[in-house]
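What you see is the complex with one protein chain gone and the rest in place.
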Amino acid sequence: MSLDHPETSTEKRRPDWAAFAIAAVLAVIAAVIFFDVARVKGTAGYSQVGPATVPEWIAFGLIGLAIWTAIEGFRGDFPKRDRQEFGPVVWVVAGLAAQMLLLKTAGFSIATGILFALVAAGFGRRKLWLTVPVGIAFCLAIWLIFAGLLQLSLPAGPLERLFL
Amino acid sequence: MKQFFLASIVAGALALPAYAADYTIMAPAAPGGGWDQTARSLQAALQEEGISGNVQVVNVPGAGGTIGIAQFASQQKGNPNALIVGGYVMVGAILTNQAPVTLADVTPIARLTGEYEAIVVPASSEIESIDQLIEALKADPGAVSWAGGSAGGTDHIAVGLLAKAAGVDPTKINYIAYSGGGEALAAILGSQVTAGISSYGEFQSQVESGALRLLAISSDERIEGVDAPTLKESGYDVVLQNWRMVAAPPGLTDEQKAAVLADVEKLATSATWQETLKTKGWADTYLAGDAFEEQLAKDISATETILKDIGLVK
């Protein structure tokens, strides 16, 4: 991935707030680890390296990396990013979320068909009235092959029950 | 084959009016494991015997079956056509995971099969008998390392029970947990540990070839073809069976429960199921209804006590 964009090179050597945010996240993960494993201390048995020891090593490592990241961010050594378009990302995430929420009630084909249509929309095919039915038909065919013939346990909904 | 096929169709057709139940069996484990195999064998046998026309298996893996059982109890409540496979491992997992849904929240139907725990040492070991092993354990519990399955599982519980029966502090045992039978067995064969404990089936071929020495087995009475004393007759009052069972959802009426019991009874005595048990090498430890519930209650309370003693449950 080439992240050095020519037009952004003028901004070099300026503190990078994203780096501080990442450093903060790493530090928070470390803090959560310290907090959580404090419970399981003292159940080590015969090994002095108990259930809390290795997580603590990892947490110390994360703190070190957080400091390092912050320093790089302060010195402006952090790589520059490409411009991101968030519209398509929202479409794809919405597709995955819809599938997750619909899977148990609507069954595999409808839920996954909607995922199919929303991801295609993220990539510019916005004719949902066409892509949703196509997606559902495609996923029903997949369901028939993998659940029907190959015994994969994929959740069945109203549509799949027609074929059971 | 053809006749067999025809016969099963005829049997199915005859059985249809009386037993129209289309069972859904939940295996609270990933495909391939013991519970999944039990569920799929049940599926095959129920269909072959015409007890049920169309049987589905659903896998809900996770956390020693506790995720599956929680989902089963809430979603299938009052459904007389749902079954769940489970086993002794669940008893321990529910306690150690502090699971909110327990075996009290389902309707136990019957114990189908079970295995006993075997204690072995590598053939090169100086330990010749269970008494010698216990002596070593009494002398220095830390020096005796035990390889077995996951912490808090059946194998760990068995070691805890044995230590307690021998008068050794169960918190002092040096139990080395391995993820699967294969890894633990490799550690025992490689003499990395003092002794090993697992279901007898895991060790059987090694014992027969002479690579492992079988010291004792956790059954009530001696088992035919197994050349080792029971723990009980050696003076340690430990009887432990790693069983597998089938249960129904909560909230069934007495008639519904009786119908499920009848179906399972029919299955357990069927030729197909007996054949399955034989090919899979599973012992028939069928126990149904009230007798099973009584045994289950005993197992649960004994397990809770020992897990507290080992320090896994507070």
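A few remarks follow.
Each chain carries a letter (A and B) given by its place in the written order, and its residues are counted from 1.
Rule of thumb we're sticking to: contacts are C-beta pairs under 8 Å (C-beta built on N, C-alpha and C of every residue); 3 or more make two chains touch, one makes a residue touch a chain.
We take it that contacts and distances are computed from a predicted model.
Missing chain, UniProt name from the options "Tripartite tricarboxylate transporter TctA", "Nucleotidyltransferase family protein", "Na+/H+ antiporter subunit D" or "Peptide/nickel transport system permease protein": "Tripartite tricarboxylate transporter TctA". From the options B:136, B:165 or B:189, the residue with contact to the unseen chain in the full assembly is B:189. For chain B, the list of residues touching the undisplayed chain reads 30-33, 36-37, 40, 44, 58-63, 66-67, 70, 96-97, 99, 142-143, 145, 150-152, 156, 174, 176-177, 179-183, 185-187, 189-190, 192-193, 204-206, 208-209, 211, 279-281, 312.
In the full complex, the hidden chain is touched by chain A at residues 1, 3, 18, 22, 26, 29, 32-33, 36-37, 39-40, 43-51, 54-55, 58-59, 61-62, 65, 68-69, 72, 78-79, 81-82, 84-86, 88-89, 91-93, 95-97, 99-101, 103-104, 108, 112, 115-117, 119-120, 122-125, 135, 138-139, 142, 146, 150-155.
What we mean here is this: only the chains that are shown with their structure count from here on.
Taking the mean of the C-alpha atoms as each chain's centre, chain A and chain B sit 38 Å apart. Here chain B touches chain A in the complex through residues 56-59, 142, 174-175, 311, going by the rule given at the top. Considering their complex, residues 43, 45-46, 153 of chain A touch chain B.
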